[in-house]
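Shown here: the complex without one of its protein chains, the others still in place.
So, chain A:
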Amino acid sequence: MLTLTCPHCGVQADETELLPGGEAHLKRHGPGSSEEEFEGYLFHRQNPKGPHLERWRHAFGCGKWFLAARDTVTMQVFGTYPASLATPTDEIRRRAGVERPGWGFEPGVPGEPEAVE
């Protein structure tokens, strides 16, 4: 059961206090978008084996949404940050890079499937 620190209220929250919200930094494609864009927005997810940027809500706490950078294999959390940020913080990117050399943040682009051993 994961623990994530809510960047809004500072509480190190247990997973039972949190609601998962899937992949972060999706770009919304509304009316006027192509079929491919809309399909990608609605259904295509990176599902990486390695660092994953994901949405969480501190549902049974302060109620705020935030984003987390978590390694899906080792469960290491590189950091959490407010949902209003368009990219993870430099510090989070640095930490993820130390553990997973070559990992870079690119929203909406599926990562290399064999990013990890």
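Going forward, contacts are C-beta pairs under 8 Å (C-beta built on N, C-alpha and C of every residue); 3 or more make two chains touch, one makes a residue touch a chain; residues count from 1.
Criterion: contacts and distances are computed from a predicted model.
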item	value
Identity of the absent chain, which is to be given by its UniProt protein name, from "Protein lplB", "Sarcosine oxidase subunit alpha family protein", "Lactate utilization protein" or "Sigma-70 family RNA polymerase sigma factor"	"Sarcosine oxidase subunit alpha family protein"
For chain A, residues in touch with the removed chain	1-4, 14-15, 19, 21, 28-33, 35, 38, 42, 55, 57, 59, 63-65, 73-77, 83-84, 99
